[in-house]
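Have a look at the structure below before the remarks.
The other protein chains are all here in position, but one chain of the complex has been omitted.
Let's look at chain A:
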Amino acid sequence: MAVDQDWSNVYPTAAAFNPSSVPLPIRMGYPVKRGVPPPKEGNLELIKIPNFLHLTPPAIKKHCTALKDFCTEWPTVLDSDEKCEQHFPIEIETVDYVSAGLSVRNPKARVVTLRVKLSKLNLDDHAKKKLIKLVGERYCKDTDMLTITTDRCPLRRQNYDYGMYLLTVLYHESWKTEMWENEKTEADMEEYIWENSPSQKNALDTLLRIRAAEKTTEVTREELLASGIVENYKTSVVALKNEGETENNVLQYKESVMKLLNLQALQ
């Protein structure tokens, strides 16, 4: 082979190893005892393995220059992840399958996954709670991500359209308020609300009775509610119920209860 011959002409596409075309002194195989691996002429092991002789760096450069005419530039405005998320909040995920065979079709390729952050959607408090109730398991609280996976239609485009339709319907339905939503009981509530709860009643009753027993100035329920001690108690109880029992929460609760019942001296 001439030294200045273009290698991409010798191996333009993927082809089996040809010992007369490749000028390298390659040996492959397990050597005989006190011998060397067999040479490349007639070596079936070299033919069996897939080779990358058609993908040398100059050949890849040629492929890239040929493909450049069909490419467009990445928009300069989208130079960070946050900007991409801001302009394109919905992420669509699809998988393509390639295999060796006569058919291009693969039934697994019809699955479409839609992902969107609920903070990007225009939802008020009631709409957000209703949407989370409607989707159930598809919402992840830690990442604030709603994931819809559709595969009930035979084609990918149909699944994509169905996914977008689901998102639209969920959004519009969560803004509507039905008649029967007034019957929401305490068991349906997603988080603990302190107003009109037994904890509030008990705390206020206790404080009023303390004040009455000590015969100090009469204070009304509203004033008690507005006072800082009761606010403190309220925040600590709400934190305990909503976030669970952590070290900080329990200590905060202890502090607020001591302040409420004036137990400073027992430190």
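In this text, a contact is a pair of C-beta atoms (placed from the backbone, for glycine too) under 8 Å apart; a residue touches a chain by one contact, two chains touch by 3 or more; residues count from 1.
We adopt the following convention: contacts and distances are computed from a predicted model.
> Can you pick, from "Mitochondrial ribosomal protein S24", "Eukaryotic translation initiation factor 3 subunit H", "Queuine tRNA-ribosyltransferase accessory subunit 2" or "pantothenate kinase", the UniProt name of the chain not shown?
Result for the unshown chain: "Mitochondrial ribosomal protein S24".
> Looking at the whole complex, which of A:80, A:99, A:122 or A:185 touches the chain that is not displayed?
A:99
> For the full complex, which residue in A:32, A:67 or A:213 touches the chain that was left out?
Candidates A:32, A:67 or A:213; residue touching the omitted chain: A:32.
> Who touches the missing chain here, A:18, A:168, A:206 or A:242?
With A:18, A:168, A:206 or A:242 as choices, the missing chain is touched by A:18.
> Can you name the residues of chain A that touch the chain not displayed here?
Answer for chain A: residues 14-16, 18-20, 29-30, 32, 38, 41-45, 47-50, 98-102, 108 touch the chain left out.
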